[in-house]
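With one protein chain removed, the remaining protein chains of the complex are shown where they sit.
Coming up: chain A.
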Amino acid sequence: MAAYDGLFQTLGLSDWCDQNKTDGPMTMAELLAQSGKKSDDTASAEPATSFWDTPFPSLDELNQSCKSIARTRDMTSWVEELFLSVKDTLKFVLDPLTQPLSWALDGSLWLFQALPWFVMIPLLLLVVWAATRSWALIGFVAVSFLFLSFIDHYVPAIQTLSIIFVCTGFCVALGVPIGILMSRSNALQRFAIPVLDMLQTLPTFVYLIPLIFLFSVTESKLYGIAIILYAIVPVIRLTDLGIRLVDRDVIEAADAFGMSTRQKLFGVQIPLALPNIMAGVNQTIMMSLAMVVIASLVSAPGLGVLVLRGIRNLELGVGLVSGLCIVLLAIVLDRVTKASLSRINAAQQH
């Protein structure tokens, strides 16, 4: 006797309820209740549920009164079946599309590790110089990398960095055009903002679950996609914002002198939105770093693997040291991108 029996009887739905009675697999609770009943016959006269204890009419609760109503576990398995049924088609489309990501990730990982440390570190310093023109920062980056190498964390650090480089590259290559389109069309913006909100708030682990079904765990694009989905949001948002914030007077002047849409985009809008776009890139880099640690769950190499080892084997020291290395890497990336951002800002203040 369940709480909502009366309801279905008064609605006259009893027939419909019993009509396709399917006894799905028993839940653990049912099993326990059943075995309890056998051992203790006195409890079989169930007392009528008091009004105060009326349960919420959830799927499970309704199912007890009316077997035609699906249980919550049926619903989740439908979601699963739905995903599995579209999986093959999705994989057929996505696999070739995302293959370049795998190549890029593997290629860059190979390259970063193939170059010996005494080539790689100066090369990184050269990049820092090109981006910031600041000796202080170069010094800081040099000391950081020498320290990382000294404590034998050079290889995972360089792997993490390589993944971030590739993923940030893809984020910019995809995010900036999407942001530009969004700034052009209010309809697209209205549609895209909830999607971006969702990508940003969805717990990071949730990205991984469907991706594991779609791609094999051995493929590097698995974690690449997870990182890109998570980290692409700020660059899209800030490109859209930056272009929308470009001084309307300047845009009007560009129109008045007969600039074409393309001239306006590349000659006026993108250059003037660049500070905002770069702020987005900075955020994107920081978010890829956050995700690359979690992505170690699905075989992303790098510092995250060490953190994972720390958790799994309760190796406190390993976990803490690699965590500190991640912080160090984060500071390096943040300072370098911020410095290059302020260089751009200084070049075009109004």
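To be clear about the criterion, contacts are C-beta pairs under 8 Å (C-beta built on N, C-alpha and C of every residue); 3 or more make two chains touch, one makes a residue touch a chain; residues count from 1.
Following the convention adopted for this analysis, contacts and distances are computed from a predicted model.
Enquirer: Just by its UniProt name, which of "Integral membrane protein", "TonB-dependent receptor", "Sarcosine oxidase subunit gamma" or "Quaternary amine transport ATP-binding protein" is the chain not shown in this complex?
Expert: "Quaternary amine transport ATP-binding protein"
Enquirer: Of the residues A:Trp52, A:Phe118, A:Phe150 or A:Phe257, I need the one that contacts the missing chain.
Expert: Selected residue, touching the omitted chain: A:Phe257.
Enquirer: On chain A, where is the contact patch with the chain that was removed from view?
Expert: These residues of chain A touch the chain that is not shown: 247, 249-250, 252-253, 255-260, 263, 267-268, 271-272, 347-350.
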